[in-house]
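All protein chains but one are shown in place.
Read from first to last, the chains carry the letters A and B; within each, the first residue is number 1.
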Amino acid sequence: MVYVLCAMLLCVGIFGLISQKNVIKIIISISIMENAVNLFLVVIGYRRDGIAPIITERIHESVQFAEKAVDPLPQAMVLTSIVIGLGVMALMVTMALRIYHVYGTYDITEILKSRKKAE
Amino acid sequence: MNNRSLIVSRVSRWVAPLIFVFGIYVALYGHLSPGGGFPGGVILSSAFILTLLARGRKATLERLPFGVAKKLDAVGALLFLCIALFGLVVTGVFFANFIHQYLPGEPLRLFSGGTIMPANIAIGLKVAASLFLVMFALSALRISTDEQDEPIRTLEDK
Partner (left out) sequence: MSVLIPLMVAVPLGAGFVMALLPGSSQRAGDLLAVATGIFVLAGAAALSPFVGSYAVGGWDPPIGIEMSRDGFSGLVLVVTAIVALAVILYATASMRRYTSRSRFLALVILLLAAMNGTLLSGDIFNRFVFVEIAAIASYVLVGFACGANELKAALKYAVLGAVASIATLLGIALVYSVHGTVNIAHLGEKIAASGPVMAPDSVVFIAAVLMLAGFTFKAGLMPLHVWQPDALDAATAPASAIISGCLVQTIGVYAMIRTAYAVFGATAPIGWIMVLVGVLSMAGGAIAALQQDEWRRVVAYTGISQLGYVVCAFGLGGILASAGNDTAAALAVIAALFHLANHAVFQSLLFLNGGAVEYAGGSNSLTKLAGLAGVLSSSAVPPFGGFVSKAMIVIAFVMAGYYGLAAVAVAVAALIPLAFWRVRSRPEPTERTPRTAAVPAVMTAPLAVLSALCLAGGLIALPALRSVTLEPAGQSILRYASPGTTTEQGQAATLIPSESVEQEEPDEEPD
């Protein structure tokens, strides 16, 4: 069920990427796609009635802990990919703003059409 | 951007320090509870971002000058690298947990886990500073378009 949600989210992102002309909206679509993949990664590690993979005072039995805890590795990977996504996103937004300064528009087709040379 | 709401700016004065302290908590207790360097750093920087949004760039720069943030950014990263290199120097393995061997600490207490906590602090510093810088740079770009009032729209006519 959640897998279907991930796929839908991914499709929404792809649709946005293809159909939108505004650079900012394209960047938002990319972020939606990224989150779909991140969600998928988290869901992989999930197990029914699982507990957080953190040792607290209540859990001492390590065997029982390993049986019940969800897989922490995808969570670490998701955290990393979120950080990467954040970096790329910040960079793309900055570029989009600079492009707005230079070209005066956010419309990707107009930006690609105009053959403006560097001042 | 001069018509800032008084309520927002007053409340942000109160809330920002609380967010800041919460960020420090999340970063410090990363090895014991959900959280860690990255979330802690994000929360830390969000204190400054709140100030930036609510009270403008000038008030923010009084709290955290741009140059200091830049320095903190690089220092945080270098600190993290130094922790890894100390592991190499002390035990001969890169990123080895060199503190834990000698000072194991008591599990589930703040001072446990060896290098994890210093690493979290370094990451927190790095993330807080760099996120703040990102937001600040974006705000600088944005405000400069506002000041011109009439953005460069000459090209759009074509």
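Note that in this section contacts are C-beta pairs under 8 Å (C-beta built on N, C-alpha and C of every residue); 3 or more make two chains touch, one makes a residue touch a chain.
For clarity, every value in this text was computed on a predicted model and none was experimentally measured.
Undergrad: In the whole complex, not just what's shown, which of B:Val8, B:Ala77 or B:Leu138 touches the removed chain?
TA: Selected residue, touching the omitted chain: B:Ala77.
Undergrad: For the chain that got dropped from the picture, name the residues of subunit A it touches.
TA: 10, 17, 23, 26-27, 30, 33-34, 37, 40-41, 44, 73-74, 77, 80-81, 84-85, 87-88, 91-92, 95-96, 98-99, 102-103, 111-112, 116-119
Undergrad: For subunit B, which residues touch the unseen chain?
TA: The list for subunit B reads 70-71, 73-75, 77-78, 81, 84-85, 87-88, 91-97.
The working rule: only the chains that are shown with their structure count from here on.
Undergrad: Just give me the whole-number Å value for how far the CA centre of subunit A lies from that of subunit B.
TA: 20
Undergrad: Residue numbers of subunit A touching subunit B in their complex, please.
TA: Counting only subunit A, the residues touching subunit B are 52, 54-57, 79, 83, 86, 90, 93-94, 97-98, 100-105, 110, 114, 116.
Undergrad: Show me the residue ranges of subunit B that touch subunit A in the complex, using the header's touch definition.
TA: Subunit B residues touching subunit A: 32-34, 38, 107-108, 131, 134, 137-138, 141-142, 145, 151-156, 158.
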